[in-house]
Each structure stands twice: as structure tokens, then as C-alpha cells.
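Missing here: one protein chain of the complex. Every other protein chain is in place.
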Amino acid sequence: MGQVVIETKDLSKTYDGFTAVDKLNLHIEEGEIFGFLGPNGAGKTTTILMLLGLTEPSSGTIQVCGYNPDREPLEVKRIVGYLPEKVGFYEDLTARQNLEYTAELNNLPRGEAQERISNLLSTVGLSQVSDQEVRKLSRGMKQRLGIADIWVKDPKLVFLDEPTSGIDPEGIEDILNLTANMAKRGMTVVFCSHQLHQVQRICTRVGILAKGHLVAEGQIDGLGRQAIAGGRYRIEAQVGQVHQELIDAIKRMGGVTEVQDSGDSLLISCNKDLRKQISKLIVESDNSLLGMRIEEYSLEAIYKKVLS
Amino acid sequence: MYAIFRKELADHLESKRFAILFILATLAAVFAVLLAVQNIRGAVTSSSEFVFLKIFTISSEPLPFFLFFISIFIPIIGIALGFDAVNSERTSGNLSRLLSQPIYRDSIINGKFLASLAVLSFMVVSVIAIVGGLGLRIIGVPPNSEEVLRLVAFALTSIIYGGFWVALAILFSVSFDRAATSMLVSLALWIFFFLFASMIAEAIANARVPLDQNSSLEMFARNIEIQRMVSRISPCNLYGEAIVALLTPEIASLNPALMMISVTVAGKMLTPLNFGQSLLLIWPQVVSIVALAAICFAISYIRFIKQEIRAI
Partner (left out) sequence: MSKSILACLMTCLLLCAVVFSGLANTQLVMAKSEEANSLPLIPPWQASPSEEEIQFNCKYPIQSGTADSSFSFDVDLKYVGGEELQLFDLSAEGPSGWLVRVQQTVAGTKELPAVVLDPTQTYGGEKVVVIAIPPYWVITEPGDYNIRLQAASGNLEGSIDLTVRVTARYEFEFETETGLLNTKATAGKESHLTIVVSNTGTASLDKVMFSSSKPSGIGDERWSITFKPDELEGLKPMEEQEVDVTIKPPAKTITGDYMITLRTNSDPLTSRSPELKIRVTVGTSTKWGWIGAGIIVAVIAGLVVGFRKLGRK
């Protein structure tokens, strides 16, 4: 697919004897929204800090967009945006002034920065309050301002560390849309969260971290298949009449391992996505296909399964 | 770094802290000088060439003089400008955001230090200029070129001294996560240096060379010498010695005992030193203050670079 944005090899971090991140191998490509999951204390934030070059790794190597964050931190920081867990702003400055300061720190030309900041503030829906002091903004507004803040430098890669915690449902919706928006504009997003259904909604790929280990990684359906159905596809087909003949015919198809009859529908387990072939077979056997559905795996189920 | 410097400067200039300290310092200085000039005619002890400097050095009894005020205000201003430099960034959650910008970590400390120093210089120079202008208007005697030089050196020394306190406060702001803690520790250290260092020095000197009525002049001198040496652990005393020597050209030696002996032997005040000689007299003090500031700065620098940036 795209270019490799993040590549870690055996990345580890120990805090005086305590291993926070243990031999982590990550591989994230351009344009992905990578959901970074794991229970509290799993080492997600630590990993992000190492990827940003804000914390020194104990061992292992990191490449972020081809740079080593430990040795070339400035190059990495120039193209990476980071929204920390507890983001804070200068309370005495207005929303706009905060963003202007970020632009200044990124050496953006003043005129260009002004224009970009105005656009961003309206993108995140803060144009109304752009000249209010940050102390007067609500938690959700600050979070959105945080997103605008990382956007100021137009990064290639964005780390969002629990951007939705403490936000009302509407705010969450906004933030998720904004995140999706970022990805659409070609940014790679690493999205850390404990809200699994949110991750499921926007992430193309997830990685689950537990005690510093990456215990699962991949696209959600693939993960689910692996974790819950032992790697099989499960297809449910509703047919007009259930014949033993039809069952046998399906069973004879290559790749089908099991067919169960549940009255008016058939539950087919197979090791490939055989929906096309099965529907063709049903229709050709003069039976009527009323509906067909491939089983989806909720991230929650996967998460619980993986961590248990 | 320039961006940080600019922002910090703007922050300081707009802060209430700055306004209050500036107004207080100016008022105190103006007040001290207004009272001092009332006594200035009595204080002119020789057919003095340094009448203008007297504005800064003479006292009007109930109130301490200008130098005393400035030597109190400079540490307070220095501490006020530095005690929450880093920890406030951390507690407000700005630090990690700031550090994820493409800037070197040390430029945060550098920018903040320089901004504080700039504000401090601004205050010191303003106060000296206001007081000088006021004095000029009141006494009507202009400073000669040497007095101007001495005042410039005085301002520079004061800025260096303030720089030391800023560096110390920044060190504590790196070391302590709570701004209140770092402020209290800085202030406590200042009070220690300001009040107790001299007392300790006196106690040590009296233990080494006990004095009584029939002690010889030599013993007396030795006692004072020890006191002097010990009290030099305090930057307050270093600064005090430096500015007194700068603004009182009649002082030929920083050692009061030596002064006393030479005065009793010669039977008269010594002729005033020229500017170069005064500088020669105080350069160890100034270099010590610079060194102390550099040490504080270096330690805070190293600590900050090594520090976990995560808010705790």
C-alpha cells in the first residue's frame, strides 16, 4: 500500500526495572487511522513519547517518516503533531493567540499562519470563540482547539492520545469526524482510546497493547476472525426452503468446513469469503435467497478475547 | 528560541506580577531618594566630585537608603520572574505540547531565562533612570562622566545579580513540580543568604577569634576578615560589596578593618579611587556572582533535558 510512516523494531522502555514497553514492533503506513488500544498502564503513551523523541527508548530502533526521533528530534517534530492526554493551553491567551504561538514555534510565515489559523478555527467550529481567552472555553472546546493546534503545522503524522475523554457525545462525534477528516487529507493518524466503538468506527487498523506487548494487530474483521472464530468466515444465508441436498452441495464446495441448519437459515463456516459462490449455488438450485450476511466482530469482543 | 523569548517577554510585561513589582520598586526607590536628598548637603563630606552618586548612597534615618531597597527588590523580582518558569508549563499541560514543536528543549529554558533577564534589566534600568532623573531635577548637580560610568557598572552588576536569582528560581522551577514549592524554597534561600549568612559568619568569626574590650586592633581586624570571608558564601553580600564599592569611590578596600586601620594610621579619609581601581576591587565579586548564576543555569539545564516531560 502506502509509504511506511512508523516502523519500530523491538522497541523497549524500562523505568528503573519496570518495563513499560516490551519489544514492540509497529508498522504503520501512510493514510491509516491506527487505533492504539490497551488497558491503563499498558504503555501506549510511553510508546507515543518515544516515537516523538520526547522519551529516550531503552532499546530498539524507531523510524518515523525515515527519521530517528532520538537523534533527529526536530525533523520528526516538524512533521508530527501530538495531542497529549491532558492537553493544556495558555489560559490568559485567546484561542487564536495560542495557535499563533504554535505557528511561530514552527517558523510559519505570519501571513500564511493567520490564514491557516482562521480556516482551522472554523474547521473545528471555534470561529465564534477564537478571540476569547482559553480560560473561558469548555473542556470540549479546548479539545477541539488541541486538534486545531496540531493541525497548524500541517503534519504528516498525528498522535491523538485519548482525545475523546471527558467529552459529551456530540463533541465526540465532532472529534471523530475531524479525525476522519484529517485522514482524508492524507495524514496518518494514531488514535489512542479506551472507547472501543469509537475506534471501531473510524480506524482502519488497530493494535492492542497489554503490559508493553503488542497482543493483537490488524484490521478489525481479520482480528475478530482470528480471535473469536478461529480464523474462519461465518456466513448466514436465509433461504426459502432448507434441503439436505442444498446443505450437501454447499458442504462439497471447496473451503467450506461446516454447515449448520437452523430452521430457516444456514450457518456456513468457511476459510475464505465464499458469499458470491454460495449465493450463486443457492440461486442455481432453484431455491430463493432471502438474505445473506457475513458475521462481523465487535471490537469489544475482540478486545476482551485478546486480553483474557 | 526567539518565539519563546518574545512570548515570555509579552507574558511578563502583561502580568500583574510585573506591574505590581515595578510600581512597588519604583515607589520605594523614589521615596528613598526623595528622603535621601534632604540630607544630601550634610552628606557631602569632602569637596566631593561625586555628589550625584550620593543620591543613591545616603540614607535618611528611619528609612533605609536606595541601595538597600534595590538589594532587596532585585532578588524578589528575580525570583518572581523565574520561580514558575517550567513547572507552570507542566501543570498547565503546555509543556508536552510545547516540546512536540520543532524546538530544542534547551531553548525553552534559554528563552525564558533571557526574557526574565530582559524584563529585569528593563526594570533595573528604568528604576535607576527614574531615580537619577528625579535626583538631577532636585539637586541640580549633573553627574560627571565617571559617575555615569559607575552608574552603568552598577546597573550591569545589578542585572547580573538579578540573573543569578532568575537562574536559581528557574532551577527550582525545574526541580519542583509545584510553583508554590519552588517559590517558597527560593524565598527561603534568599532569606537565608540575606539574613542568616552574616549572622553565621559573625558566629564563626567570634568562635575563631574571640573579642573583648582589650583585644588589639589586629585581633579586631582578623575577626572582621574571617567574618568577611565567611559571609561571602552569600551572593547578597557579594553584591552588596560590589555596589557599595562602585557607588562609593571613597572606599579603597572592601575590608572594613583594613579601611579602619588605614584611616587611623593615615588619620584621614583616603582619596577616592578612580573607576578602574574600583572595578579591580569588585571584579572577584562580580565573577563569583556570574559563576553562581552559571552553575544554577547549568544544573537546571541538565535536569530539564534529562527530565521526563510527562505531567505527574
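Think of it as A and B in the order they're written, each chain with its own count starting at 1.
We take it that contacts are C-beta pairs under 8 Å (C-beta built on N, C-alpha and C of every residue); 3 or more make two chains touch, one makes a residue touch a chain.
Predicted model only: the values in this text are computed from it and were never measured.
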| item | value |
| --- | --- |
| Chains shown that the absent chain touches, full complex | B |
| Residue of B:Ile139, B:Ile200 or B:Val244 in touch with the missing chain, whole complex considered | B:Ile139 |
| Among B:Val51, B:Leu98, B:Ala153 or B:Ile170, the residue in touch with the chain that has been omitted | B:Val51 |
| Missing-chain contacts mapped onto chain B | 6, 9-10, 13-14, 40-41, 44-48, 51, 122, 126, 129-130, 132-142 |
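Rule of thumb we're sticking to: only the chains that are shown with their structure count from here on.
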| item | value |
| --- | --- |
| Length of the line joining the C-alpha centres of chain A and chain B, rounded to whole Å | 56 |
| Of chain A, residues touching chain B in the complex | 45, 49, 52, 54-55, 74-75, 77-78, 80-82, 84, 86-92, 101-102, 104-107, 146, 149, 153 |
| Chain A contact footprint on chain B (complex, rising order) | 3-4, 6-7, 11, 14, 92-94, 96-104, 308-311 |
